[in-house]
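Got a structure for you, written out below as structure tokens; questions coming shortly.
As you look at this complex, bear in mind that one protein chain is not there, while each of the others sits in place.
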Amino acid sequence: MIDFSTPPYLLQAHTSVRRVMVQVLVALLPGIGAYVWLIGPSILLQLLVASLAALLAEALMLRLRGRPLGLFLSDGSALVTAWLIALTFPPLAPWWLITVGTLLAIVVAKHLYGGLGQNPFNPAMIAFAACIVSFPALMSQWPVLGLKLTLVEQLEMIFGLAPRIDALSGATPLDALKTALKIGEGNIDIPTLLATQEVFGTFAGRGWEWVTAGYLLGGLWLWQRKVIHWQAPAGFICGLSLLAGALWLWNPERFASPLFHLFSGGAMLGAFFIVTDPVSGCTTTRGRLIFGFLAGVIAYTIRVFGGYPDGVAFAVLLLNLCVPLIDMYTRPPIFGMKDGK
Amino acid sequence: MISALAIMALGAVVLGAALGYAAIRFKVEGDPLVEKIDAILPQTQCGQCGYPGCRPYAEAISAGEAEINLCPPGGLDGVRKLADLLGREVKPLAAEEKPKQVAIIDEQTCIGCTLCIQACPVDAIVGAAKQMHTVVESLCTGCELCVKPCPVECITMEPLTEKLDNWKWKYPVIEIRRVA
Amino acid sequence: MTHYLFIIVGAVLVNNVVLVRILGLCPFMGVSKKLDTAIGMGAATTFVLTVSTGASYVIDHYLLMPFGLEYLRTLSFIVTIAALVQLTEMVIQKASPVLHQVLGIYLPLITTNCAVLGVPLLNVGNRHDFIESLLFGAGSAVGFSLVLVLFAGIRERIEGADVPPCFQGVAIAMVTAGLMSLAFMGFAGLDKYQ
Partner (left out) sequence: MLQRLFSFRGGVKPETNKAPSVQVPIGLAPLPERLYVPLHQHIGGHPNPLVEAGQRVLKGELIGGAEGWVSAAVHAPTSGTVIAVEEHVAAHPSGLTTLTVVIEPDGREEWIERQVVDHRSLPPERVREFLRDAGVVGLGGAVFPSHAKLTAAKAVAMEDLVINGAECEPFMTCDDVLMRERADEIVRGIAIFRDLLGARRVLIGIEDNKPEAVAAMHEAVGRLGEDYQVVAVPTRYPAGGAKQLIRVLTGKEVPASKRSTELGVQCFNVATVYTAYRALAFGEPVLSRIVTLTGNVEQPRNWEVRLGTPMRDLVALGRPKPDTTRFLMGGPMMGFEIPDLAAPVVKATNCIIAGSPALFPPAPPEMPCIRCGACAEACPHELQPFDLYWFARARNFGKTQEYSLFDCIECGCCSYVCPSHIPLVQYFRFAKSEIWAREREKQAADAAKARFERRNSREEREQAEKAERLAKASVARTSGSRPAATDAGPPARPRGSSAEAGSGSRAESPTDAAAAPAVGDAEALRKATIVAAMERARAQRESAQPKNTDHLSAAQLREIAAIDARRAVLGSAGESPKGPDE
């Protein structure tokens, strides 16, 4: 065994991929806590299902590709993908849907491209987009608000033992708003809707606003720990709220406030946990800003004007496509070359 | 029926005229691509590609007559560069890739026949009739053309030895596999 | 005005020729290995497609329809496109021999690029007027180029990735194209917003 000894012989202590991933997982905890408070323990079950599926898929692919299992299974990257999938899917989605999504993410979006660090697309978002395109009905069955099911009932639903009752006819606040506007055909305005319908809370979806606030908290912690850079989330929030704000100021009856949009759907999760993914995101400082900003703009466009309830996943995937170009054109000048050539 | 024919004929005449004009206006002289291809080839002039020298091979590639993977001295890197330039698919080398070599003349055996001198395409062998010959190592391209003509088989190809001047940092060993 | 906007948005994003209509896949897979080539091919196709939609509209409306010769539509469109492609090829060969060589067979193949024939035919099918036809043609061309360039960027990056051997090359490119298509599905419905 030749020890290929390479400088530097000193390495910074306490830096490793695993440490980065574990911190991301920890940062998700406040959001998960709020989720449990809102929906019940079923989300924990979904997290478990997704984690198991992800680890199994990862192990299988590593074995097939002849890579060391222990090293890569313990790096935590598969878990991060799994958790993001579980948190973006409806909490009472059948177990196989989550599993299929996770397999797609790990096998196709991650390992076909060479595994950790080499995937051009965000695996979790691939899973979400593929599932919402393939199973639109299942992916829009959210529990009706205030529905308190016992753990057993939730279990039965996830594993398909109980009929998928009307209790699941709920919608995300975003979807509810969109549908109501469509049904109202211009006779109804947003302030009234927000005030009358019980699905809406203080400034966004009832209950959901606290889940997203949990993500915001976790995201800020990640930033404080220097795990993520501020540019991408700032760009995302900026892009989303600028567009939302402009339309809201123009016509507050048809367009909801930026605050509503920021705390609805996957905006906060996207801003701090998805557009910040370094692997599939931009790597230059300006690139991250552009990436976040455009993702915010597209997410808003799709969720308000498009055919899907939320646009974060598609926005991120579309921007993933642009990453090589953005990176190429925003490459910072190097030492000594700042005043042009 | 007549109108259909007339219209198609009219179209043909108009488009034909436009193309004819363009053919004169945008006429291209020569083929600058050959130079670019030739610059990538290693200029060993060894003929291992089946063409008598590097430039004829470059011309053949440019004309689309030859594959890009016929040049063993250029190695896979050369194939890659050609593929890059020409937008073709990288193919494995048609022949085996050899490490870079130089010809060495065994001075005990050499009879001074000058046949190798005549075979060397780059004048890298010095010597005179009935005198011992020797290879100027820095000029030898390792084309092996001198090996065959030697009547006493005194020329051998030796791989280039690593010295401090041509020593290279190695590709880092990927340790992932070792841990497995 | 919004009507024109919807046509453009629809052609570029929502019903992208490559990713949604699945037209013109041959150059999409063939000329996307390098960014520079992709940009050149995009420019050439954009030029041909835009001009050919205009030309075919003129031919259709002022030559074929007055004489009731709609059955010659495909034929005459192909002839027009072929001539235009020939012209483009000459210009490129003069202006950039390397690009010409790199585009290789794909340049004359613009003739048989189904997107180039498909778009004028779609125009006819959708009863677009001249402006609409041009916008639709230009939009489709921009959509094609956009996707081609983005795809080339991604492919250049994937080239360095540790892709499993059995998926290297075209296989992973096809997977990527599929995922791109998935991403573009997000635009669905954007051209129908009321």
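Order of writing sets the chain letters: A, B and C. Residues in each chain are counted from 1.
One rule holds for everything that comes next: a contact is a pair of C-beta atoms (placed from the backbone, for glycine too) under 8 Å apart; a residue touches a chain by one contact, two chains touch by 3 or more.
These numbers were taken from a predicted model, which means no experiment stands behind them.
Considering the whole complex, the hidden chain is in touch with A, B, C. From the options A:Ser134, A:Gln197 or A:Thr284, the residue with contact to the chain not on display is A:Thr284.
Which of B:Ile7, B:Ala22 or B:Leu41 touches the hidden chain is settled by the complete complex: it is B:Leu41. From the options A:Ala50, A:Ala86 or A:Leu116, the residue with contact to the unseen chain in the full assembly is A:Leu116. Residue-level contact of chain B with the missing chain is found at 41-48, 50-56, 77, 84, 95-96, 115, 118-119, 121-124, 139, 141, 144-145, 149, 162-164, 166-172, 174-176, 178-179. Listed here are the chain C residues that touch the chain not shown: 157, 159-160, 162. By the touch criterion stated above, the residues of chain A touching the omitted chain are 3-12, 15-17, 19-20, 68, 71, 75, 77, 114-118, 229, 278-279, 281, 283-284, 327, 331-338.
Just so it is clear, only the chains that are shown with their structure count from here on.
Among the chains, the centre nearest to the mean of all shown protein C-alpha atoms is found for C.
Chain centre most remote from that of chain C: B (centre = mean of CA atoms).
Chain centres here are Cα averages; for chain B and chain C they lie 37 Å apart. Per-chain Cα centroids separate chain A from chain B by 52 Å.
Taking the mean of the C-alpha atoms as each chain's centre, chain A and chain C sit 33 Å apart. Among all residues of chain B, none touch two or more other chains.
For chain A, no residue reaches two or more other chains under the stated contact definition.
Taken in their complex, chain C has these residues touching chain A: 35, 149-151, 153-154, 156-158, 161-164, 167, 172, 175-176, 179-180, 182-190, 192-193.
Contacts from chain B toward chain C in the complex involve residues 3-4, 7-8, 11-12, 15, 18-19, 22-23, 25-28, 31-33, 36, 62, 84-89. Those residues of chain A whose C-beta lies close enough to touch chain C in the complex are 64-65, 108-109, 111-115, 118, 120-121, 126, 129-130, 133, 298, 301-302, 305-308, 311, 313-315, 317-318, 320-325, 328.
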